[in-house]
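First up is the structure itself, then whatever we jot down about it.
Only a single protein chain was left out; the remaining protein chains are all shown in position.
Our next item is chain A:
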Amino acid sequence: MDETTRSSAVRDGLGVGIAVGLAGLAFGAAAATAGLTVAQACALSVFAFTGASQFALVGVVAGGGSLVAGTAGALLLGARNGLYGLRMADLLGVRGWRRLPVAHGVIDETTAVSLAQPDARAARTGFFVTFATLYLTWNATTLLGAAGVSRLADPDVLGLDAVGPATFLAILWPRLTGGGPDVRTLRLIAGGGAAAALATTPFTPPGVPVLIAAAAVLAVVLRRPA
């Protein structure tokens, strides 16, 4: 691997790791706003370390929803990391006990940076640089965000309640605006999922409408195999 490829992988990893890692401020703030303790917010960032799932659990807690439904929603979102792992296994080439620490880093951002690299060694460099940078930044900013907000009387004054949905929208956006052949289907699924969730909100405990949206997709997938 030449040095340019390597340094460009390092640069990508540092850039994504720091930029996305700073959003840990928003997560820490959202968690504290929802009523989690600083320790609970930090535990999620240290051990779950997957932003969308963390925000999903905290969002259900904030809405006064059922913890079982909140956890189920978080795990359903976490399932996509398993699917990234399927793709990353060959590329990372880790065996035996080494899989245990490496697995923790298989998330949206590390997979995206890794798959964007031109060759396998740069892909591994990109993965590990992103993982390390994002892990450190995300955990430090979670602590800052949670500790900062738990001192505020009313966090809604800072508009932090809009940050959760904005985060999900930003993660979703590239999938709906990409040029893939599936983009029409994806937009339909997104519209259908949002509509199903809102339509069932008055009749089910908070957290459940999001699961209903996922179940609706499962039904579509099973009826129309690719």
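We adopt the following convention: a contact is a pair of C-beta atoms (placed from the backbone, for glycine too) under 8 Å apart; a residue touches a chain by one contact, two chains touch by 3 or more; residues count from 1.
FYI, contacts and distances are computed from a predicted model.
Asks: Leaving aside the chains on screen, match the unshown one to its UniProt name from "Malonate decarboxylase subunit alpha", "Branched-chain amino acid transporter AzlD", "Sporulation protein" or "Multicomponent Na+:H+ antiporter subunit B".
Replies: Hidden chain identified via UniProt as "Branched-chain amino acid transporter AzlD".
Asks: Spell out the interface residues on chain A facing the chain that's missing from view.
Replies: 19-20, 22-23, 26, 35-37, 40, 43-44, 47-50, 52-57, 59, 61, 63-65, 67-68, 70-71, 73-90, 92, 94, 99-100, 102-104, 106-107, 156-173, 175-176, 182, 185-186, 189-198, 201-206, 209-210, 212-214, 216-218, 220-222, 225-226
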